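First the structure, then my questions, so here it is.
What follows is part of the complex, with its chains left where they were.
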Amino acid sequence: MKEEENVYVNKHGKRIDNRGIDEIREIKITIGVIPEASGSAYLEWGQNKIYAAVYGPNEFVPKHSSDPLRAQVKFNYRMASFSVPDRKNPKPGRREIEISKVLGEALERTIFLERFPGTQIEVETHIVDSNAGSRVAALTAASVALADAGIPMRSLISACGVGKAGGHLIVDLNKHEEDAPDAVDIPLAVMANSNEVVLLQMDGLISKEEFNEVMQKGLTACQQVYEKQKAVLKEKFLDAEKEVPSKEDLSEEKNDLNGNSKPEAPEAMDSMQGGDLL
Amino acid sequence: MSEILWELQTDRIVSDLKAGKRLDNRGLNDYRKIEISHDVSENADGCARVKLGKTDVIAGVKFVPGEPYPDMPDEGSISVGVELLALASPDFESGPPRENSIELSRVVDRGVRESKSIDFKKLCIKEGELVWIGFVDLYVLNYDGNLFDACSIAAVAALKKARFPKLDGKKIVKGEYSSEIKLSKIPIMTTFYKVGSSIVMDANLVEEKASNARLSISCSDDKTMCAMQKGGNGSFTPEEVSKCVELALEKSKELRKLL
(Lines give C-alpha, C1' and ligand atoms only; values in the text may rest on other atoms or scores of the structure.)
Protein backbone atom coordinates (compact mmCIF):
# COMPACT_ATOMS: atom_id res chain seq x y z
CA MET A 1 0.00 0.00 0.00
CA LYS A 2 2.70 2.45 1.05
CA GLU A 3 4.58 1.72 -2.13
CA GLU A 4 1.47 1.89 -4.19
CA GLU A 5 0.85 5.39 -2.95
CA ASN A 6 4.05 6.64 -4.46
CA VAL A 7 3.29 5.31 -7.91
CA TYR A 8 1.42 8.16 -9.54
CA VAL A 9 1.49 6.82 -13.08
CA ASN A 10 1.67 3.05 -13.52
CA LYS A 11 3.43 1.12 -16.24
CA HIS A 12 0.32 1.34 -18.40
CA GLY A 13 0.47 5.10 -18.27
CA LYS A 14 -2.54 5.21 -15.98
CA ARG A 15 -3.03 7.30 -12.84
CA ILE A 16 -4.58 6.10 -9.59
CA ASP A 17 -8.07 6.93 -10.87
CA ASN A 18 -7.31 5.23 -14.16
CA ARG A 19 -6.87 8.43 -16.13
CA GLY A 20 -4.11 9.09 -18.63
CA ILE A 21 -1.63 11.85 -17.81
CA ASP A 22 -3.38 14.33 -20.11
CA GLU A 23 -6.89 13.29 -19.21
CA ILE A 24 -9.25 15.54 -17.28
CA ARG A 25 -11.88 14.19 -14.92
CA GLU A 26 -15.50 14.02 -16.02
CA ILE A 27 -17.26 17.38 -16.17
CA LYS A 28 -21.05 17.83 -16.00
CA ILE A 29 -22.68 21.24 -16.24
CA THR A 30 -26.31 22.22 -15.72
CA ILE A 31 -27.54 25.70 -16.49
CA GLY A 32 -30.22 27.72 -14.69
CA VAL A 33 -30.26 25.79 -11.42
CA ILE A 34 -30.91 28.85 -9.27
CA PRO A 35 -34.12 30.47 -10.50
CA GLU A 36 -33.73 33.58 -8.33
CA ALA A 37 -30.42 34.51 -9.98
CA SER A 38 -29.84 36.42 -13.23
CA GLY A 39 -27.83 33.41 -14.38
CA SER A 40 -26.58 30.23 -12.77
CA ALA A 41 -24.83 26.92 -13.26
CA TYR A 42 -24.18 23.71 -11.39
CA LEU A 43 -20.93 21.99 -12.21
CA GLU A 44 -19.56 18.60 -11.26
CA TRP A 45 -15.88 18.08 -11.98
CA GLY A 46 -14.84 14.70 -10.66
CA GLN A 47 -15.92 14.85 -7.03
CA ASN A 48 -16.02 18.66 -7.04
CA LYS A 49 -19.56 20.03 -6.91
CA ILE A 50 -20.15 23.72 -7.36
CA TYR A 51 -23.07 26.10 -7.61
CA ALA A 52 -22.52 29.44 -9.31
CA ALA A 53 -24.97 32.33 -9.50
CA VAL A 54 -24.76 35.78 -11.06
CA TYR A 55 -26.73 38.82 -9.90
CA GLY A 56 -26.66 42.12 -11.68
CA PRO A 57 -25.39 44.37 -13.04
CA ASN A 58 -26.89 46.31 -10.12
CA GLU A 59 -26.14 49.64 -8.53
CA PHE A 60 -22.83 49.43 -6.67
CA VAL A 61 -23.02 49.22 -2.87
CA PRO A 62 -21.72 51.31 -1.14
CA LYS A 63 -22.29 53.94 -3.78
CA HIS A 64 -19.21 56.05 -2.98
CA SER A 65 -16.91 53.14 -3.89
CA SER A 66 -18.43 52.62 -7.32
CA ASP A 67 -16.34 53.17 -10.43
CA PRO A 68 -17.98 55.84 -12.60
CA LEU A 69 -16.39 54.39 -15.74
CA ARG A 70 -17.06 50.67 -15.43
CA ALA A 71 -18.72 47.81 -13.63
CA GLN A 72 -16.91 45.96 -10.87
CA VAL A 73 -17.07 42.23 -10.27
CA LYS A 74 -17.67 41.05 -6.72
CA PHE A 75 -16.62 37.43 -6.71
CA ASN A 76 -17.39 35.20 -3.79
CA TYR A 77 -15.69 31.80 -3.56
CA ARG A 78 -17.12 29.95 -0.57
CA MET A 79 -16.79 26.43 0.70
CA ALA A 80 -19.49 24.57 2.59
CA SER A 81 -18.29 23.41 6.01
CA PHE A 82 -18.79 19.81 4.90
CA SER A 83 -17.11 20.11 1.49
CA VAL A 84 -13.69 19.03 2.76
CA PRO A 85 -12.36 16.06 4.76
CA ASP A 86 -11.85 18.13 7.96
CA ARG A 87 -14.80 20.33 8.81
CA LYS A 88 -14.21 23.88 7.62
CA ASN A 89 -15.13 26.79 9.86
CA PRO A 90 -18.20 28.25 8.10
CA LYS A 91 -16.76 31.77 8.32
CA PRO A 92 -14.90 32.74 5.11
CA GLY A 93 -11.17 32.29 5.69
CA ARG A 94 -8.15 34.04 4.22
CA ARG A 95 -7.76 31.36 1.56
CA GLU A 96 -11.31 31.96 0.35
CA ILE A 97 -10.75 35.71 0.32
CA GLU A 98 -7.57 35.39 -1.77
CA ILE A 99 -9.19 33.01 -4.24
CA SER A 100 -12.26 35.25 -4.54
CA LYS A 101 -9.94 38.12 -5.44
CA VAL A 102 -7.99 36.37 -8.19
CA LEU A 103 -11.04 34.66 -9.70
CA GLY A 104 -12.91 37.97 -9.77
CA GLU A 105 -9.97 39.63 -11.52
CA ALA A 106 -9.89 36.82 -14.09
CA LEU A 107 -13.54 37.46 -14.91
CA GLU A 108 -13.10 41.22 -15.07
CA ARG A 109 -10.71 40.66 -17.96
CA THR A 110 -13.40 39.14 -20.13
CA ILE A 111 -16.49 41.16 -19.22
CA PHE A 112 -17.24 44.36 -21.12
CA LEU A 113 -17.22 46.31 -17.86
CA GLU A 114 -17.38 49.67 -19.62
CA ARG A 115 -20.94 48.99 -20.70
CA PHE A 116 -22.22 49.14 -17.11
CA PRO A 117 -20.54 52.10 -15.43
CA GLY A 118 -21.15 52.47 -11.70
CA THR A 119 -22.52 48.97 -11.25
CA GLN A 120 -21.52 45.72 -9.63
CA ILE A 121 -21.80 42.25 -11.06
CA GLU A 122 -22.07 39.79 -8.21
CA VAL A 123 -20.71 36.32 -8.86
CA GLU A 124 -21.41 33.83 -6.09
CA THR A 125 -19.87 30.38 -6.10
CA HIS A 126 -20.45 27.75 -3.46
CA ILE A 127 -18.38 24.59 -3.24
CA VAL A 128 -20.41 21.79 -1.69
CA ASP A 129 -17.97 18.96 -2.34
CA SER A 130 -14.32 19.10 -3.29
CA ASN A 131 -11.35 17.02 -4.32
CA ALA A 132 -8.54 19.22 -5.68
CA GLY A 133 -9.16 21.82 -8.36
CA SER A 134 -12.20 23.49 -6.81
CA ARG A 135 -11.05 26.99 -7.75
CA VAL A 136 -10.68 26.23 -11.46
CA ALA A 137 -14.01 24.43 -11.31
CA ALA A 138 -15.61 27.45 -9.64
CA LEU A 139 -14.22 29.80 -12.29
CA THR A 140 -15.41 27.52 -15.07
CA ALA A 141 -18.89 27.40 -13.54
CA ALA A 142 -18.95 31.15 -12.97
CA SER A 143 -18.11 31.81 -16.60
CA VAL A 144 -21.07 29.67 -17.72
CA ALA A 145 -23.35 31.43 -15.22
CA LEU A 146 -22.27 34.80 -16.63
CA ALA A 147 -23.15 33.64 -20.13
CA ASP A 148 -26.49 32.35 -18.79
CA ALA A 149 -27.08 35.80 -17.29
CA GLY A 150 -26.43 37.41 -20.66
CA ILE A 151 -23.47 39.45 -19.42
CA PRO A 152 -21.48 40.47 -22.53
CA MET A 153 -18.01 38.90 -22.56
CA ARG A 154 -15.01 38.89 -24.87
CA SER A 155 -14.67 35.15 -24.40
CA LEU A 156 -15.67 32.37 -22.07
CA ILE A 157 -13.12 31.72 -19.35
CA SER A 158 -11.97 28.09 -19.31
CA ALA A 159 -9.85 26.78 -16.49
CA CYS A 160 -8.01 23.67 -15.44
CA GLY A 161 -5.27 22.67 -13.02
CA VAL A 162 -2.01 21.17 -14.21
CA GLY A 163 1.13 20.14 -12.38
CA LYS A 164 3.37 17.38 -11.29
CA ALA A 165 3.27 14.32 -9.05
CA GLY A 166 5.77 11.52 -8.64
CA GLY A 167 7.92 13.07 -11.34
CA HIS A 168 5.16 13.11 -13.95
CA LEU A 169 3.71 16.19 -15.56
CA ILE A 170 -0.06 15.71 -15.46
CA VAL A 171 -3.27 17.62 -15.97
CA ASP A 172 -6.16 18.10 -13.56
CA LEU A 173 -4.58 16.76 -10.36
CA ASN A 174 -6.78 14.98 -7.85
CA LYS A 175 -6.29 15.26 -4.08
CA HIS A 176 -4.06 12.22 -3.94
CA GLU A 177 -1.76 13.71 -6.56
CA GLU A 178 -1.83 17.15 -4.97
CA ASP A 179 -0.51 15.51 -1.79
CA ALA A 180 2.50 13.93 -3.51
CA PRO A 181 5.81 14.82 -1.85
CA ASP A 182 7.03 16.52 -5.03
CA ALA A 183 3.62 17.89 -6.03
CA VAL A 184 3.39 20.99 -8.14
CA ASP A 185 -0.06 22.55 -8.45
CA ILE A 186 -0.79 25.12 -11.15
CA PRO A 187 -4.33 26.49 -11.37
CA LEU A 188 -4.67 27.99 -14.84
CA ALA A 189 -7.42 29.83 -16.70
CA VAL A 190 -7.53 31.40 -20.11
CA MET A 191 -9.83 33.40 -22.30
CA ALA A 192 -10.78 30.40 -24.38
CA ASN A 193 -10.89 32.29 -27.65
CA SER A 194 -7.41 33.74 -27.39
CA ASN A 195 -5.49 31.63 -24.87
CA GLU A 196 -4.66 34.73 -22.89
CA VAL A 197 -3.84 33.72 -19.32
CA VAL A 198 -6.19 35.31 -16.78
CA LEU A 199 -5.48 33.02 -13.82
CA LEU A 200 -2.11 31.55 -12.97
CA GLN A 201 -0.91 30.36 -9.61
CA MET A 202 1.73 27.84 -8.68
CA ASP A 203 2.97 25.95 -5.63
CA GLY A 204 5.87 23.52 -5.68
CA LEU A 205 9.35 23.07 -7.11
CA ILE A 206 9.60 23.05 -10.90
CA SER A 207 12.18 23.80 -13.56
CA LYS A 208 11.68 26.17 -16.46
CA GLU A 209 11.56 23.32 -18.95
CA GLU A 210 8.97 21.38 -16.99
CA PHE A 211 6.92 24.51 -16.50
CA ASN A 212 6.83 25.34 -20.19
CA GLU A 213 5.87 21.77 -21.04
CA VAL A 214 3.09 21.57 -18.50
CA MET A 215 1.72 24.98 -19.52
CA GLN A 216 1.16 23.56 -23.01
CA LYS A 217 -0.74 20.67 -21.50
CA GLY A 218 -2.75 23.21 -19.54
CA LEU A 219 -3.71 25.25 -22.60
CA THR A 220 -4.90 22.06 -24.30
CA ALA A 221 -6.86 21.02 -21.21
CA CYS A 222 -8.53 24.43 -21.02
CA GLN A 223 -9.71 23.98 -24.59
CA GLN A 224 -11.26 20.65 -23.59
CA VAL A 225 -13.08 22.40 -20.76
CA TYR A 226 -14.17 25.06 -23.23
CA GLU A 227 -15.79 22.37 -25.39
CA LYS A 228 -17.87 21.23 -22.39
CA GLN A 229 -18.92 24.79 -21.65
CA LYS A 230 -19.85 25.44 -25.26
CA ALA A 231 -21.82 22.21 -25.51
CA VAL A 232 -24.06 23.06 -22.59
CA LEU A 233 -24.52 26.68 -23.65
CA LYS A 234 -25.29 25.66 -27.22
CA GLU A 235 -28.07 23.46 -25.94
CA LYS A 236 -29.54 26.47 -24.18
CA PHE A 237 -29.06 28.92 -27.03
CA LEU A 238 -30.01 26.32 -29.66
CA ASP A 239 -32.53 28.59 -31.26
CA ALA A 240 -30.34 31.66 -31.17
CA GLU A 241 -30.09 33.09 -34.67
CA LYS A 242 -26.60 34.54 -34.65
CA GLU A 243 -23.55 32.63 -35.79
CA VAL A 244 -20.89 31.68 -33.29
CA PRO A 245 -17.80 33.76 -34.07
CA SER A 246 -14.85 31.54 -34.91
CA LYS A 247 -11.46 31.86 -33.30
CA GLU A 248 -10.21 33.63 -36.41
CA ASP A 249 -12.88 36.29 -36.17
CA LEU A 250 -11.63 37.16 -32.72
CA SER A 251 -7.99 37.59 -33.69
CA GLU A 252 -8.25 41.33 -34.22
CA GLU A 253 -9.84 41.71 -30.85
CA LYS A 254 -7.07 39.61 -29.39
CA ASN A 255 -4.28 41.80 -30.68
CA ASP A 256 -6.06 44.77 -29.30
CA LEU A 257 -6.26 43.26 -25.87
CA ASN A 258 -2.60 42.48 -25.70
CA GLY A 259 -1.69 45.88 -26.84
CA ASN A 260 -3.80 48.26 -24.86
CA SER A 261 -5.77 48.18 -21.67
CA LYS A 262 -8.08 51.07 -22.54
CA PRO A 263 -11.79 50.43 -22.88
CA GLU A 264 -12.81 49.39 -26.35
CA ALA A 265 -15.35 51.54 -28.15
CA PRO A 266 -18.84 50.15 -27.49
CA GLU A 267 -19.67 49.78 -31.17
CA ALA A 268 -16.92 47.19 -31.56
CA MET A 269 -18.45 44.93 -28.98
CA ASP A 270 -22.11 44.64 -29.67
CA SER A 271 -22.24 41.09 -30.93
CA MET A 272 -20.60 39.33 -28.00
CA GLN A 273 -23.35 38.19 -25.73
CA GLY A 274 -24.63 34.89 -24.29
CA GLY A 275 -24.62 32.26 -27.01
CA ASP A 276 -22.42 34.41 -29.20
CA LEU A 277 -19.37 33.25 -27.35
CA LEU A 278 -19.64 29.60 -28.29
CA MET B 1 -40.36 45.61 -7.25
CA SER B 2 -41.49 49.01 -5.99
CA GLU B 3 -43.14 49.51 -2.61
CA ILE B 4 -46.43 50.39 -4.31
CA LEU B 5 -46.46 47.28 -6.49
CA TRP B 6 -45.84 45.17 -3.42
CA GLU B 7 -48.82 46.71 -1.67
CA LEU B 8 -51.01 46.04 -4.67
CA GLN B 9 -49.78 42.49 -4.99
CA THR B 10 -50.35 41.95 -1.27
CA ASP B 11 -53.93 43.21 -1.57
CA ARG B 12 -54.53 40.83 -4.43
CA ILE B 13 -53.07 37.82 -2.61
CA VAL B 14 -55.10 38.65 0.51
CA SER B 15 -58.39 38.85 -1.35
CA ASP B 16 -57.65 35.73 -3.42
CA LEU B 17 -56.85 33.79 -0.27
CA LYS B 18 -60.08 34.97 1.34
CA ALA B 19 -61.76 33.24 -1.57
CA GLY B 20 -59.62 30.16 -0.87
CA LYS B 21 -57.46 30.65 -3.97
CA ARG B 22 -53.67 30.44 -4.03
CA LEU B 23 -51.46 31.75 -6.80
CA ASP B 24 -50.45 28.26 -7.84
CA ASN B 25 -53.90 26.76 -7.23
CA ARG B 26 -52.83 24.77 -4.19
CA GLY B 27 -55.19 24.29 -1.26
CA LEU B 28 -54.37 26.43 1.78
CA ASN B 29 -52.77 23.47 3.55
CA ASP B 30 -51.09 21.87 0.56
CA TYR B 31 -47.35 21.67 0.26
CA ARG B 32 -45.51 22.20 -2.98
CA LYS B 33 -43.73 19.21 -4.50
CA ILE B 34 -41.07 17.96 -2.10
CA GLU B 35 -37.91 16.35 -3.46
CA ILE B 36 -35.32 14.86 -1.14
CA SER B 37 -31.97 13.62 -2.42
CA HIS B 38 -28.67 12.73 -0.82
CA ASP B 39 -25.88 12.98 -3.41
CA VAL B 40 -24.76 16.37 -2.17
CA SER B 41 -21.26 15.86 -0.84
CA GLU B 42 -19.08 12.81 -0.35
CA ASN B 43 -17.02 14.73 2.16
CA ALA B 44 -20.03 15.10 4.47
CA ASP B 45 -20.71 12.41 7.09
CA GLY B 46 -24.36 12.71 6.11
CA CYS B 47 -26.15 15.06 3.79
CA ALA B 48 -29.40 15.91 2.07
CA ARG B 49 -30.86 18.28 -0.44
CA VAL B 50 -34.46 19.34 -0.13
CA LYS B 51 -36.49 21.11 -2.75
CA LEU B 52 -39.81 22.55 -1.68
CA GLY B 53 -41.07 23.81 -5.01
CA LYS B 54 -38.29 26.17 -6.06
CA THR B 55 -36.97 26.61 -2.53
CA ASP B 56 -33.75 24.63 -2.48
CA VAL B 57 -31.56 23.88 0.55
CA ILE B 58 -28.73 21.50 1.35
CA ALA B 59 -27.62 20.13 4.69
CA GLY B 60 -24.40 18.41 5.60
CA VAL B 61 -23.29 16.78 8.84
CA LYS B 62 -19.73 16.66 10.10
CA PHE B 63 -18.65 14.92 13.30
CA VAL B 64 -15.59 16.23 15.11
CA PRO B 65 -14.11 14.53 18.18
CA GLY B 66 -13.82 16.86 21.15
CA GLU B 67 -13.89 17.17 24.90
CA PRO B 68 -17.24 16.98 26.71
CA TYR B 69 -18.54 19.83 28.86
CA PRO B 70 -17.43 19.27 32.46
CA ASP B 71 -21.04 19.12 33.68
CA MET B 72 -22.08 16.53 31.08
CA PRO B 73 -19.06 14.22 30.83
CA ASP B 74 -20.95 11.45 29.04
CA GLU B 75 -22.75 13.51 26.40
CA GLY B 76 -21.78 14.77 22.97
CA SER B 77 -23.62 17.58 21.23
CA ILE B 78 -25.22 18.59 17.98
CA SER B 79 -25.52 22.12 16.68
CA VAL B 80 -27.47 23.35 13.68
CA GLY B 81 -26.62 26.43 11.64
CA VAL B 82 -28.26 27.87 8.55
CA GLU B 83 -26.55 30.27 6.19
CA LEU B 84 -28.60 32.43 3.84
CA LEU B 85 -26.14 32.42 0.96
CA ALA B 86 -26.02 35.50 -1.23
CA LEU B 87 -26.13 32.88 -4.00
CA ALA B 88 -29.76 32.10 -3.20
CA SER B 89 -31.51 35.41 -3.49
CA PRO B 90 -31.05 39.09 -4.27
CA ASP B 91 -32.46 39.64 -0.76
CA PHE B 92 -29.50 37.96 0.95
CA GLU B 93 -26.13 39.57 1.47
CA SER B 94 -22.82 37.93 2.19
CA GLY B 95 -21.50 38.90 5.58
CA PRO B 96 -21.91 37.96 9.23
CA PRO B 97 -25.15 36.21 10.16
CA ARG B 98 -28.01 38.58 10.84
CA GLU B 99 -31.03 38.16 13.03
CA ASN B 100 -33.01 36.37 10.30
CA SER B 101 -30.49 33.58 9.86
CA ILE B 102 -29.87 33.41 13.59
CA GLU B 103 -33.57 32.96 14.33
CA LEU B 104 -33.92 30.39 11.53
CA SER B 105 -30.87 28.45 12.76
CA ARG B 106 -32.04 28.39 16.34
CA VAL B 107 -35.61 27.40 15.50
CA VAL B 108 -34.45 24.53 13.26
CA ASP B 109 -31.99 23.52 15.97
CA ARG B 110 -34.68 23.46 18.67
CA GLY B 111 -37.04 21.49 16.45
CA VAL B 112 -34.47 18.69 16.35
CA ARG B 113 -33.08 19.05 19.87
CA GLU B 114 -36.37 19.25 21.76
CA SER B 115 -37.78 16.18 20.02
CA LYS B 116 -35.17 14.22 21.99
CA SER B 117 -34.78 12.06 18.90
CA ILE B 118 -31.00 12.03 19.39
CA ASP B 119 -29.58 10.46 22.52
CA PHE B 120 -26.60 12.66 23.26
CA LYS B 121 -25.16 9.93 25.45
CA LYS B 122 -24.67 7.85 22.31
CA LEU B 123 -22.32 10.56 21.08
CA CYS B 124 -19.98 9.79 23.96
CA ILE B 125 -16.77 8.04 22.90
CA LYS B 126 -15.01 7.93 26.25
CA GLU B 127 -16.65 9.42 29.32
CA GLY B 128 -15.07 12.63 30.50
CA GLU B 129 -12.54 12.55 27.68
CA LEU B 130 -13.87 12.30 24.17
CA VAL B 131 -17.28 12.85 22.61
CA TRP B 132 -18.63 13.53 19.14
CA ILE B 133 -19.56 17.10 18.37
CA GLY B 134 -21.94 17.09 15.46
CA PHE B 135 -22.34 20.08 13.16
CA VAL B 136 -25.37 20.22 10.90
CA ASP B 137 -24.69 23.06 8.48
CA LEU B 138 -27.39 24.18 6.08
CA TYR B 139 -27.03 26.36 3.03
CA VAL B 140 -29.88 27.91 1.12
CA LEU B 141 -29.33 27.56 -2.64
CA ASN B 142 -32.53 29.14 -3.87
CA TYR B 143 -35.04 31.06 -1.81
CA ASP B 144 -38.69 30.84 -2.76
CA GLY B 145 -40.28 30.96 0.68
CA ASN B 146 -40.80 28.70 3.71
CA LEU B 147 -37.18 28.14 4.64
CA PHE B 148 -38.21 26.97 8.10
CA ASP B 149 -39.82 23.76 6.86
CA ALA B 150 -37.30 23.16 4.07
CA CYS B 151 -34.34 23.53 6.41
CA SER B 152 -35.97 21.42 9.09
CA ILE B 153 -36.62 18.56 6.68
CA ALA B 154 -33.10 18.82 5.27
CA ALA B 155 -31.50 18.76 8.73
CA VAL B 156 -33.43 15.65 9.74
CA ALA B 157 -32.85 13.95 6.38
CA ALA B 158 -29.11 14.58 6.63
CA LEU B 159 -28.96 13.36 10.23
CA LYS B 160 -30.85 10.18 9.30
CA LYS B 161 -28.07 9.33 6.84
CA ALA B 162 -25.23 10.43 9.10
CA ARG B 163 -22.48 8.02 10.09
CA PHE B 164 -19.78 8.37 12.71
CA PRO B 165 -16.25 8.48 11.29
CA LYS B 166 -13.91 5.69 12.26
CA LEU B 167 -11.43 6.72 14.91
CA ASP B 168 -7.79 5.84 15.36
CA GLY B 169 -7.12 7.05 18.88
CA LYS B 170 -8.35 10.65 18.83
CA LYS B 171 -7.89 11.04 15.09
CA ILE B 172 -10.42 10.46 12.37
CA VAL B 173 -9.62 7.88 9.71
CA LYS B 174 -10.56 9.76 6.57
CA GLY B 175 -13.29 8.22 4.48
CA GLU B 176 -14.07 5.33 6.85
CA TYR B 177 -17.08 5.09 9.11
CA SER B 178 -18.06 3.07 12.15
CA SER B 179 -21.80 3.22 12.78
CA GLU B 180 -24.88 5.22 11.92
CA ILE B 181 -26.44 7.74 14.23
CA LYS B 182 -29.89 6.52 15.23
CA LEU B 183 -32.84 8.90 15.41
CA SER B 184 -35.48 7.55 17.77
CA LYS B 185 -38.10 9.87 16.25
CA ILE B 186 -38.50 11.91 13.12
CA PRO B 187 -39.26 15.50 14.13
CA ILE B 188 -41.16 17.49 11.50
CA MET B 189 -41.69 21.24 11.44
CA THR B 190 -44.69 22.80 9.73
CA THR B 191 -44.99 26.52 9.37
CA PHE B 192 -48.14 28.61 9.05
CA TYR B 193 -48.16 32.02 7.45
CA LYS B 194 -50.92 34.48 8.16
CA VAL B 195 -51.76 36.53 5.09
CA GLY B 196 -54.53 39.00 5.82
CA SER B 197 -57.05 36.92 7.74
CA SER B 198 -56.12 33.68 5.98
CA ILE B 199 -53.55 31.15 7.10
CA VAL B 200 -51.57 29.06 4.61
CA MET B 201 -49.00 26.32 4.90
CA ASP B 202 -45.77 26.17 2.86
CA ALA B 203 -45.94 29.78 1.71
CA ASN B 204 -43.96 30.62 -1.38
CA LEU B 205 -41.95 33.81 -1.52
CA VAL B 206 -44.71 36.20 -2.58
CA GLU B 207 -47.09 34.77 0.02
CA GLU B 208 -44.40 34.99 2.66
CA LYS B 209 -43.71 38.61 1.81
CA ALA B 210 -47.43 39.37 1.91
CA SER B 211 -47.80 37.76 5.33
CA ASN B 212 -47.29 39.49 8.65
CA ALA B 213 -47.14 36.58 11.06
CA ARG B 214 -45.64 33.12 11.07
CA LEU B 215 -46.08 30.14 13.37
CA SER B 216 -43.72 27.17 13.21
CA ILE B 217 -44.74 24.01 15.05
CA SER B 218 -42.43 21.02 15.36
CA CYS B 219 -43.91 17.61 16.07
CA SER B 220 -41.78 14.78 17.35
CA ASP B 221 -44.35 12.11 16.53
CA ASP B 222 -47.95 11.83 15.42
CA LYS B 223 -49.32 13.01 18.75
CA THR B 224 -46.66 15.19 20.31
CA MET B 225 -45.35 18.65 19.65
CA CYS B 226 -41.83 19.58 20.71
CA ALA B 227 -41.21 23.20 19.68
CA MET B 228 -42.93 26.35 18.47
CA GLN B 229 -41.94 29.77 17.28
CA LYS B 230 -44.13 32.69 16.37
CA GLY B 231 -42.51 35.37 14.23
CA GLY B 232 -43.50 38.50 12.40
CA ASN B 233 -45.18 41.68 13.53
CA GLY B 234 -48.69 40.33 13.24
CA SER B 235 -50.65 38.15 15.64
CA PHE B 236 -52.69 34.96 15.93
CA THR B 237 -55.88 34.58 17.93
CA PRO B 238 -55.86 31.75 20.48
CA GLU B 239 -58.37 29.96 18.25
CA GLU B 240 -56.04 30.26 15.27
CA VAL B 241 -53.20 28.84 17.34
CA SER B 242 -55.37 25.86 18.29
CA LYS B 243 -56.27 25.29 14.68
CA CYS B 244 -52.63 25.41 13.65
CA VAL B 245 -51.70 22.90 16.35
CA GLU B 246 -54.34 20.54 15.02
CA LEU B 247 -53.16 20.92 11.43
CA ALA B 248 -49.49 20.66 12.36
CA LEU B 249 -49.98 17.25 13.92
CA GLU B 250 -51.95 16.06 10.91
CA LYS B 251 -49.67 17.42 8.25
CA SER B 252 -46.44 16.36 9.95
CA LYS B 253 -47.78 12.81 9.97
CA GLU B 254 -47.93 12.97 6.19
CA LEU B 255 -44.56 14.60 5.78
CA ARG B 256 -42.90 12.15 8.13
CA LYS B 257 -43.54 9.43 5.59
CA LEU B 258 -41.18 11.10 3.14
CA LEU B 259 -38.24 10.59 5.47
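The chains carry the letters A and B, assigned in the order they are written, with residues numbered from 1 in each.
Operating definition for what follows: contacts are C-beta pairs under 8 Å (C-beta built on N, C-alpha and C of every residue); 3 or more make two chains touch, one makes a residue touch a chain.
Every value quoted in this text rests on a predicted model; they were computed, and no experiment measured them.
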| item | value |
| --- | --- |
| Chain-type multiplicity across the complete file | A x3, B x3 |
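Quick note on the criterion: only the chains that are shown with their structure count from here on.
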| item | value |
| --- | --- |
| Mean-CA-position distance for chain B and chain A (Å) | 33 |
| Complex interface listing, chain B residues touching chain A | 40-45, 47, 54, 56, 58, 60-62, 64, 81, 83, 85-90, 94, 135, 137, 139, 141-144, 172, 174-175 |
| Touching residues (chain side chain A, partner chain B) in the complex | 33-37, 47, 49, 51-53, 55, 58, 76, 78, 80-87, 90, 92, 122, 124-126, 128-131 |
